[in-house]
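A single protein chain has been removed from this complex, and every other one stays in its place.
So, chain A:
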Amino acid sequence: MATAAEQWVLVEMVQALYEAPAYHLILEGILILWIIRLLFSKTYKLQERSDLTVKEKEELIEEWQPEPLVPPVPKDHPALNYNIVSGPPSHSIVVNGKKCVNFASFNFLGLLDNPRVKAAALASLKKYGVGTCGPRGFYGTFDVHLDLEDRLARFMKTEEAIIYSYGFATIASAIPAYSKRGDIVFADRAACFAIQKGLQASRSDIKLFKHNDMADLERLLKEQEIEDQKNPRKARVTRRFIVAEGLYVNTGAICPLPELVKLKYKYKARIFLEESLSFGVLGEHGRGVTEHFGINIDDIDLISANMENSLASIGGFCCGRSFVIDHQRLSGQGYCFSASLPPLLAAAAIEALNIMEENPGLFAVLKEKCKRIHKALQGISGLKVVGESFSPALHLQLEESTGSREKDIKLLQEIVNQCMSRSIALTQARYLEKEEKCLPPPRLVDMQI
């Protein structure tokens, strides 16, 4: 009975096959052939392989000359003849055994060998030891770190702060945590090397605008807006950032923050402010360039600063809204994958913050000193002063360049040596010439303490 039923169905099927229209059979045949072809096709990569013949490959191999592993370096390269400092670099610094007035350290508030800061660091050293031996995720978070983050957030009047253990890595990790491929960053040409490395690591489209030129920035933003209108769907998923420094390390100029905030709201970009030089210097209480201009701190999306200048510690911090800063706890490469700040440095930073909060008069004194030095340095024949009058770091640039960078550097080195022989310690601003995007002309750096 079952076999009869089966056969009956089979007969029906064969009949249906004969009666089926031709196109249907052909289509099914094609599909079956396609399946067989797919099953037997090989896997291959999309990129083109280079089709060089064996002869061409041999030619290329023969032509190749290996470069030396260590390129020849002139004997008087500055990195080979360094000055040795013994003792703390405070108001006076002992260079190569000679005591000089220190114009070369970033110790703006003089907190470097403050006895209170040293006592706090020593107490922490006795309690915790020297290092933390772990990143923040693996038992490297100590109470001093959380304390410092809390204090910094309260000092800057933001919701949260995050600590990095190396100042250079702070902004270089913060930018790639938010800006990815396909995003657009408008950065200043005179941005410091750390920002440039952060921009390079982020793999985003970088658009440089002329130093402190808001008209140039607005032009770039307008061009971007026109591009966005051509493709609104893509524009909705690209993020736009403006990266600026409060006080530029390379030029000593201050960024026009009110105009930046206006541009931010007009063109819907986010501002990342780098306040390494202006934290603890500008503003009535030392809160930086936002306090200097009287701008609400919530207008700035991220403030990043390193603690190696005014706070006389090591490391850096970022502060902003919780929503923004929390993201860096998992995405900030320098936060997750480096050992955390040694607790003695965190305790020193906390004590330095205490001192800053107790004597807000420090900042007025610093400002007055800066103005005095700026005035006193005007009128030196052959050198011009680059920088704002209240900037603690000034640059002395040759008024007329001799034409070649090496000659300029040699001339400046002569000036530095002369000053050293008269017990004044100055230094040349050093740049990695091949790595910088927009190389500034050679100059001397002059810092206040």
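Things worth noting here:
The rule is short, and it goes like this: a contact is a pair of C-beta atoms (placed from the backbone, for glycine too) under 8 Å apart; a residue touches a chain by one contact, two chains touch by 3 or more; residues count from 1.
Criterion: contacts and distances are computed from a predicted model.
Hidden from the displayed complex is a chain whose UniProt protein name, among "Embigin", "ORM1-like protein 2-like protein", "Coatomer subunit zeta" or "Sorting nexin-1", is "ORM1-like protein 2-like protein". Annotation: of A:P89, A:G110, A:G140 or A:P176, A:P176 touches the absent chain (contact as defined above). Within the whole complex, the absent chain has one touching residue among A:S331, A:N354 or A:S389, and that is A:S331. Touching the chain that is not shown, out of A:L38, A:V54, A:I226 or A:L432: A:L38 (per the contact rule at the top). Mapped onto chain A, the footprint of the missing chain covers residues 31, 34-35, 38-39, 41-46, 176, 180-183, 201-203, 237, 331.
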